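One protein chain omitted, others in place.
Chains: A and B, in written order; residue numbering restarts at 1 for each.
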Amino acid sequence: MINYEIPKKDDIDSIRDTFNSLSWEEILGSSNDTKQKSGSLSLSEIYNYIKTASIPDENIEKTIRSNINLWKFYKRAISETAIIRMPEAMAASSQELPFTRHGKDWTLTIELSRAEPQQVYIIFKLLKNINPAPSSIFFFKNDQTPPRWELPEMHEGVIQIISDRNSDLVKLLMDPKTEAYLR
Amino acid sequence: MKKFAIFVATTGGAIQIERLTEERAPQSMICISRSTTILPISIEYHDYVRRGSGIIEREFNYPGDTSFRADVSGMIDAGKSWQLAFYLAHAVTVSSNAILVDDLDDADHIIWATGCVDYDLNILNVDHLTEKLGASKDLFDKLKKQNKTTTIFVPLEQSRNLEEQISRSDNIEVYAAEHVQDLLNRIRVDIDAAPSKALRKDDEIVGSLYHPSKIWVIIFLIVAATIFAWFSNEWFLSGTKNTDTVKIETKNVKNEIYKPSKLKIEAKKIQETANKSPTIKENKKILVSNKINQNINVNLFALGPREGKTCIDVNFGGDKPIKKAFLLKKNGQLEKQALRETCRILFEFDPKQKQYIGVWLKKISGRYISIERKPDALSGSEIIKNQLSWTIELPKIMKQPFHYRVVVLSNNKSLSGNLQWLIRQANFETAEKQLISKGIEVNKFDIKLTSRQ
Partner (left out) sequence: MNDFTIEGSGASGTLVSDFNTVKESCGRNGQPKYLASPVIAWLTKVVVGYGGGANKDTPLYELCHLIFALNILNDGVSVTDRRMEFFLGFEQATANNYKNYFTSILSNANHSQKLVQIKEAGIDIHHEGGEFFISYKRMAFLSSLFEFLLTMNGFSHFETFNDLFNTLSPLGAQNISTDMRLIQDASNKISSILRTYRRENLPRAQHDAKFDKLFRFIQQGNSGNQIAIDDGMVLKFWQSHSFLEEYRIYKTVFDSFIILLKSLDEAALQKSIGESSHLGTDIENEEVDPDDQVSSITDFTEWHSPFTILDIEPIADIKFFKQKNERQPIEQLMYYGPYAYKLPLAFIRTEAFGIVQNGISNDLRLSKSPEKIADRIKCDKARNYLEITDSYQLILDHINQLQLATLHVLNQSWGSDVKTETKDDEDNIITLLDQKPLSKFEQARGFQSPIDLNKEKLRDTIEASHQAFKSFTRSGFTEEFAGNSDNIEAFRLAAGALVQMEKILNNFLHTPIALEFRQAINLDLFNKDKELFSDQFTTIYGAAE
């Protein structure tokens, strides 16, 4: 048997508050013991994925794109850690090829292929030594959630891709409304 | 012109090098059959092309920063044994007596090669030779059946006992060598040949038609164009838009004062000559087709520096160049008015009626520098009614003659698909015939500029 003094009216409210808090704590604490993972992604997991994953994880990319707030966080994390930043252009540039855009320490050129006129070369030239070289390019445009593209290995400061002229990648790169980040 | 189909030996089977194209990109790449799939060995290929680390640029006299796109029929794994086949493919591409084809049926000679090539062009041993031969058995059987001349190139030190692995056949030989020159000699591919041993000046441009019999056709075309065009046509009459007389100085050519009136006389002479020529009647068809071509004037100009200036001032300093038209010499060759230097070539396409025009600069040798993008309208995708111009720049140093064939297609329908198709064809003559049979007009001019002494 345990004895307590009968609490005063004011004290009862305080005890009731504590009872309420402890009850919720019990409920949340009991969820600690379940073995099943809820399947959600934490900000830590997303951040570490952005910083360390060498190849994209489809499940994570899909989860990020399904939640607008996660997408905003994703964009913030990418933009803060990007090696190269391509902000929205101040004015619409020519849509003709070759297309060139200059930035701090980088140049992007999109050049028609002579061999295959429906294909283009996308050429990133990095003007200073960057190590490690960027391996992905991320796009952000309004509320859209474009996929990320993996970049080939950089060689002598150049990252070069061949793409179809009408590919989404080319369209995004030439769209002045697109922000792009390489990391 | 001998047609070669070249295969790279791999343990997964023989992979054909379908095409080599000089590109506008900084890095050379290998793609699978015209797709955007890039092989992982592209970086090694880039290094193989580049001067300093590789041999292609150096051996075939390409200027620095040359890059290629190679289209191959399948995957080539890591390793370096592809180097020999690629060397041979590049050699064939630059040679004056051979071309690379992708159609096996069209090829005169099949090459299957495996070997590393070092900086001194020695052929080094490779791994898995037996597996590679085994993997290509089906190909060899097919070539045997077709009785195609086939040469299997291997490193000298690995040539023993190969005959056990390849069944005897009249059309398939195995040849082992230590040095690439041995192979080139074997297949008689000449990468050093120039059209003429005579020294040519840098400022002479010799334009030769592909078939001599067509000289009179051209003459007639030119004369017809001058008759129907207004006298501001600068090709043969005045040489420049500015009709003032121009003093021209060259190292080797006498100073001439060029007066338009002289040209008129020459034009007339050409006309009379043309009319008298029996070949005109014989080539009636061509004449007829060329009469239709008179709807387009194709004017070529050489752009050079003003007195006291150099091409550097023109190309980089923005100095306004002098414009000199191509002339037709009595022997049917095109000659430019003498200039100290030729920095650029200007093409002017002037339709007399609304037409689709497709223009292709087909490389024979040498290179040019693209300082402006070829107008989209010259790709045959737009109907044009006004004059269009396009300028290319010549490299300062030319170790190989600048030799290009200007191919002009014209039609009243879109030509972009036809032009792209033509560019991909290995056999130009056959392709030309097909286009003509579709009612497309095809015109060709060869422009050749020899290197400076």
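Methods note: a contact is a pair of C-beta atoms (placed from the backbone, for glycine too) under 8 Å apart; a residue touches a chain by one contact, two chains touch by 3 or more.
These numbers were taken from a predicted model, which means no experiment stands behind them.
**Student:** Give me the visible chains that the unshown chain touches, in label order.
**Tutor:** Counted over the whole complex, the chain not pictured touches A.
**Student:** Hey, which of A:Asn59, A:Thr81 or A:Gln144 is the one touching the hidden chain?
**Tutor:** In the complete complex, the chain left out is touched by residue A:Thr81.
**Student:** For a quick check of understanding: of A:Asn69, A:Asn129 or A:Asn142, which residue touches the chain that isn't displayed?
**Tutor:** Here the residue in touch with the unshown chain is A:Asn69.
**Student:** Identify the residue among A:Lys51, A:His102 or A:Lys171 that touches the chain left out of the display.
**Tutor:** Only one listed residue reaches the unshown chain, and that is A:Lys51.
**Student:** When the complex is taken as a whole, what residues of subunit A touch the one chain not shown?
**Tutor:** On the side of subunit A, residues 1-7, 11-12, 14-16, 18-34, 37-38, 40-45, 47-48, 51-52, 67, 69-70, 72-73, 76-77, 80-81 touch the unshown chain.
We take it that only the chains that are shown with their structure count from here on.
**Student:** Where the CA atoms of subunit A average out and where those of subunit B average out, how many Å apart are those spots?
**Tutor:** 47
**Student:** Of all residues in subunit A, which touch subunit B in the complex?
**Tutor:** 96-98, 111-117, 119, 121, 123, 125, 152-153, 155, 158, 160-164
**Student:** Please give the residue numbers of subunit B that touch subunit A in the complex, ascending.
**Tutor:** Answer in residue numbers: 19, 21-27, 29, 31, 34, 36, 38, 43, 46, 69, 71, 373, 379, 420.
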